[in-house]
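A single protein chain has been omitted from the complex, and every remaining protein chain is retained in its original position.
This part shows chain A:
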Amino acid sequence: MTCDIILCGVGGQGGLSVSVVIARAAMASGFLVKQSEIHGMSQRGGQVLANLRISDKEIFSPTIPKGKADIIFAFEPLEALRYLSWLSVERGTVVAATTPIRNIPSYPDIESVLAEIRKLPRARLIDADSLAKQAGNVRSANLVLVGAAADLLPVPPEAIEKEIVALFSRKGEAVVQANLKAFEYGRSIQHG
């Protein structure tokens, strides 16, 4: 069993911390894990990318080869399109937030961006911002996305919940609850 996950977004979205949540949950469930991300210059409003590889056997490359990704989590819709050549043709799923971050002048028409994502055989477009707001913390949008793909992850949801609690407990009970709720809202979405 291997599950290769790409997480992408825009610097400053703070999205890549959910990679840690999934990674820890996978390890607690007995899997091997390799995580890779790029720091430094790209953090400043540029495109950011993390790779997460989960497997029950030894993992070699820290980055995912092209055409191998099982899931692309895109915390911003345009960013999903940037990494399609990594997505597995046979089984890959894109899970993308619908809210654009238009910090570049040439940002394409959002409808055509979403239409491109819909064209894929397995795509889940999620209004993560709204659900996160409902959950009580707009910064938990990324966990809505994780929830929306919980059925695709090789770890039980309880393991993820446990890591959410561990990661956010420093920030107080309200933040923990909002993040747990965000994850749950994501899970409750029906995918057609």
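Convention: contacts are C-beta pairs under 8 Å (C-beta built on N, C-alpha and C of every residue); 3 or more make two chains touch, one makes a residue touch a chain; residues count from 1.
Definition applied: contacts and distances are computed from a predicted model.
Trainee: Just to verify: the chain that's not displayed, which of "ABC transporter", "Iron-sulfur cluster assembly scaffold protein NifU", "Succinate dehydrogenase" or "Indolepyruvate oxidoreductase subunit IorA" does UniProt list as its protein name?
Mentor: "Indolepyruvate oxidoreductase subunit IorA"
Trainee: Out of A:120, A:152, A:165 or A:189, which is the one that touches the chain we can't see?
Mentor: Answer from the full complex: A:120 touches the omitted chain.
Trainee: Among A:37, A:56 or A:184, exactly one should touch the missing chain; which is it?
Mentor: Of the candidates A:37, A:56 or A:184, A:37 is in touch with the missing chain.
Trainee: Could you pull out which residues of chain A are in touch with the chain that's been left out?
Mentor: 10-12, 23-24, 27, 32-47, 51, 59-68, 78-79, 81-82, 84-89, 92, 103-108, 112-113, 116, 119-120
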